[in-house]
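Presented below is the structure to which this report refers.
Note that one protein chain of the assembly has been removed; the remaining protein chains are unaltered in position.
A and B are the chain letters, set down in written order, and residue numbers restart from 1 in every chain.
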Amino acid sequence: MSARAPAAGAAPAGPVLEVTGLDVDIRLRRSVVHAVQGVSLQVAAGETVGIVGESGCGKSTLGLALAGLLPENAVTRGSIRLGGRELAGLAERELRGVRGAEVGIVFQDPMTSLNPTQRIGDQVGETLRLQRGASKAAAREAAAEMLDLVGLPRPREQLDRFPHELSGGMRQRAVIAAALICQPRLLVADEPTTALDVTTQAQILELFDRLRQTLGMATLLITHDMGVVAGHTDRVFVMYAGREAETGGTAEVFDAPQHRYTAALLESILRMETQRKSALYTIPGRPPDLTAAPAGCPFAPRCTAATSECRGEFPPAAADGAHSWHCYHPVPAADSSPEVTEAR
Amino acid sequence: MTAPAVPGAAAAAAAGVPLLSLSGVTKIYRGGGLLARAAAPVQALSGISLHAGAGATLGIVGESGCGKSTLGRIAVGLEKPTEGEVTLRGASLAAMSRAERRIARYAVQMMFQDPYAALNPRMSLARIIEEPLRAKGGMPRDQRRARVRQLAEEVGLAAGQLDRYPRELSGGQRQRVGLARALATSPALIVADEPVSALDVSVRSQILNLMTELQAEHQLSYLMVSHDLTVIHYFADHIAVMYLGKVVESGPPAELFRAPAHHYTRALIDAVPQPAPGRVAQASAIRGELPSASAPPSGCRFRTRCPAATSLCAEQEPPLRDFGPGHQAACHFPLTEPAASTLGMEST
Partner (left out) sequence: MSIENVSAVLSADERGGRPEGEAAGGRLWLQAFAGNRLAVAGLAVVIALTLFSFVGPLLYHTDQIHTRLSMETLRPGPGHPLGTDNVGYDQLGRLMVGGQTTLEVAFGAAAVAVILGVLWGSAAGYLGGLVDGLMMRIVDALLAIPAILLLLFLATVFRPSVLMLIIVVGLTAWLVPARLVRGEALSLRSREYVLAAKTMGVRTPTIIFRHIVTNSIGTILVNATFQVADAILVVAALSFLGLGIAPPATNWGAMLSDGLNYTFSGYWWLTYPPGIAIVLTVVAFNLVGDGLRDAFGLDARRG
């Protein structure tokens, strides 16, 4: 079972992943958290879409929903189609057949993603055995190939090692190998490099780029790091308060952000070019309470350009080709950076 | 009760003696306990010499295992160096009595990384900020309360929030509380260990702005430890790059980033993801994995991952050489030419 050839078969007719109107509510003791509201997106084969936002924007919940890993107190509405097949509402038994085989998942912390008492080779090959019924020997062989593909030195030696014998970067590579061994159509990576050193992060991101070219899967890269998004995604999906704020080709969105939040976020990022010791741009206020679901644009309370219209109804999508945004007062073309405000 | 000043403080400040100075500091961790394991000792720090000046920020940047956190802890007194000396305003801490040291320590306080673990979840904000004042003593209760309110205002917390508990606050607010607590005893230096790494991007700028303001207002010095190059570049006046327990390069930020001498510094700069899609991601030049801290490579510790390593690098540890004013690096085959005079060699 060669791990190098992209999945044989006809090129998919439509997008690999198609999410339409996804709502996820988390039922708590006395309140309901509207973690995701009305999210729609598509990812085509060989494409990497970055889902970016800060904590509390719902991106992790979205990732969990796509992986079918939401907790019991989560209520989902809307549609998630993978290769044309509807995933939302599937029973756990059927979801188990999807996870690993059709959807590969990579989480943030490689130390807790791997079972410390199980050898690497066994963990990487496990999905192949469970989902495709491969024999132990075949799985082991495939695991060795995958470990080589993800750049682990001396892959056959690593098969019999335990996770604690590997460094963080190597562990994450092993996790990626495990996620991709069944050659899933979709890879969901939730903050895959956040727990790693910056030099290791660079190596892992390079690996993702390489794998994308070799294996041709659709990738969803969930991260809070705009820099990661800029360098390694084809399209970007900006989330705020559980909703879509803006989406489009990465270069377009970064060069000419339309949604005020996107512009503000880009402005407040520290870059190497940021003038040292200068007053930094800050976004006033705090992220909203997701248990309340106020009408209108969720960013309005913090937006310098908000009007009463913004507080009325959630802005419909405005678009310019593949670039779309939900904002009544997008950033004017001439000036793509919002006013600088002092902190406090 | 006026805290007895660190001996010679005023004179030292006048003479330009650095506020905090580490000389030849080494820290070795052994497998401890009654049953000492045969595991090799871990060399967290090896011969570190650094100074932090008044009103300025010294930035320490490096990845996991470089020893920067240990450095921070030694600076603030949570750990004692195995070898070497720590001096505060010219006075050696080791030479002081326990009581004197305890008083001297109030000049250096710490701000922690994880806003969710840095505050006792069972204490109200007011009591958290008050704690250092109570420990130091000499302030009656109302005075302490007034000071707490003053500190809260300075860091941008509403007075009404003082009765709340940490769990009710966001990460950014908790870091503000951490800052207020660190400021309580009017320290001269705050050691900030990854102060914004755990915060959202948009909140980082709020806290960094706050730290800059406080620095200007109180003539504060910072020893900022971080793995994030962009934060260090923005905030520090002088940077030290660490790898596996050693300083591999140090210098002013502008120069360090414009023309790094050490290959590791170059690799760090290249590895930072830039939010500018036009820029092609640099292929990382360094290979391999971090060696174990209990068995660091011979000679230059970075040689196992360096694209320019030769056999010389395995045999001889490179000394620190000058590359410009205040700019030093330890490399046999640096990326730029060292300064004409090679006399400025500090022992490593």
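In the analysis below, a residue touches a chain if its C-beta (ideal position, glycine included) is under 8 Å from a C-beta of that chain, and two chains touch if they have at least 3 such contacts.
For clarity, every value in this text was computed on a predicted model and none was experimentally measured.
Asks: So which of B:Ser170, B:Ser197 or B:Ser294 would be touching the chain we can't see?
Replies: Reading the full complex, the residue touching the unseen chain is B:Ser170.
Asks: One chain isn't shown here. Among B:Ala94, B:Ala117 or B:Ala159, which residue touches it?
Replies: If we include the chain that is not displayed, B:Ala117 is the one touching it.
Asks: Which one, A:Gly151, A:Pro288 or A:Pro315, makes contact with the chain that was left out?
Replies: Touches the omitted chain: A:Pro288.
Asks: Among A:Pro15, A:Gly56 or A:Gly169, exactly one should touch the missing chain; which is it?
Replies: Residue touching the absent chain, from the options given: A:Gly56.
Asks: Contact with the hidden chain only, please: which chain B residues?
Replies: Within chain B, the residues that touch the unshown chain are 32-34, 73, 76-78, 102, 105-106, 109-110, 112-114, 117-124, 131-132, 134-136, 163-165, 167-171, 173, 178, 181, 184-185, 200.
The rule is simple: only the chains that are shown with their structure count from here on.
Asks: Report, in whole Å, the distance between the mean C-alpha point of chain A and the mean C-alpha point of chain B.
Replies: 33
Asks: Help me check something: in the complex, which residues belonging to chain A touch chain B?
Replies: For chain A paired with chain B, touching residues are 54-55, 153, 167-170, 197-203, 205-206, 209, 224-232, 250-251, 254-255, 264-266, 268-272, 274, 276-277, 279-283, 286-287, 342-344.
Asks: Chain A touches which residues of chain B in the complex?
Replies: 63-64, 156, 170-172, 200-206, 208-210, 212-213, 227-231, 233-235, 253-254, 257, 267-279, 281-284, 286, 288-290
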